[in-house]
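So the structure is just underneath, and the comments pick up after that.
In this view, the complex is presented without one of its protein chains, the others remaining in place.
Up next, chain A:
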């Protein structure tokens, strides 16, 4: 940060401030033989010497509140400073609205920091007022649509205060913007899972949504994963939904060899075998063939995995044939 260095001419060190004369600074006690010693700027050392002093004294005052601001600016990841600042806010009865503004400005500077987002959350909990949270996180996601902290705060606010009503439109916008934004897909799942529910109608609608997006970009793992996720809630499972199975077979017929498509058909086969509902499309031989194609051509980086999955199908196939043989023998005995 440009304003944290020694070049800051206008800055007066705490040790030179008359209003802090009563405090004896406490320097960091690393012991006689310290390791990982950080070459702090003079300003950093000064601010933290005074922070340690007031922390030890447990002083709760306006001047300490200001001091924690300076300490945070020098290192926004110092959780002790943030925690003490929260203790101060409580003890001093500070206006929490202005604190919201303050933490917003810190979030804008350090949007990928655990402490700032947690501080924001505690303030919103104290105020029991989430009106600004969707806009704040929306802004952060405009800057970085995959910012994990921003999404986590947004989910918390939405779930805690029931702010679901416009979330599907928000998600849809982001997916339209970048169909590969997996965080947006995850948020879509979050909304259905926590708000709309997995009614048969919703399941079918989400399946259609995912299939539309897959038609648009076939090599998009996010959409495939979402489709699989939605089908976890379809009573007919992965293999029993004719819309999905024929969608996959059409893609395959039209020469689509996306590894995600092939992997999906393999999973359909797996389920069909487990349910004992084999067909000419979905059986152990097809699965083994697809595993081989993935291992040797379409998904070579994962060849070990596909060989392992293939082995599982071979074992299942042998067991099946063994069973059929025994059945035949049994039938003969009966004759």
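Keep in mind that, in the parts below, a contact is a pair of C-beta atoms (placed from the backbone, for glycine too) under 8 Å apart; a residue touches a chain by one contact, two chains touch by 3 or more; residues count from 1.
Methods note: contacts and distances are computed from a predicted model.
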Undepicted complex member, UniProt protein name, chosen from "tRNA-guanine(15) transglycosylase-like protein", "Ras-related protein Rab-30", "2-methoxy-6-polyprenyl-1,4-benzoquinol methylase, mitochondrial" or "Protein farnesyltransferase subunit beta":
"Protein farnesyltransferase subunit beta"
Out of A:28, A:62 or A:328, which residue would touch the omitted chain in the full complex?
A:28
Among A:94, A:202, A:225 or A:292, the residue in touch with the chain that has been omitted:
A:225
So one chain is hidden, and I want to know which residue out of A:155, A:204 or A:292 touches that hidden chain in the complete assembly.
A:155
Which of A:17, A:56, A:166 or A:325 touches the missing chain? It is A:56
Chain A positions in touch with the non-displayed chain are 4-5, 26, 28-41, 44, 48, 52, 55-56, 74-80, 83, 86, 114, 117-118, 121-122, 145-146, 148, 151-152, 155, 159, 177-183, 186, 189-190, 193-194, 216-222, 225-226, 228-229, 232, 263, 299-305, 307-308
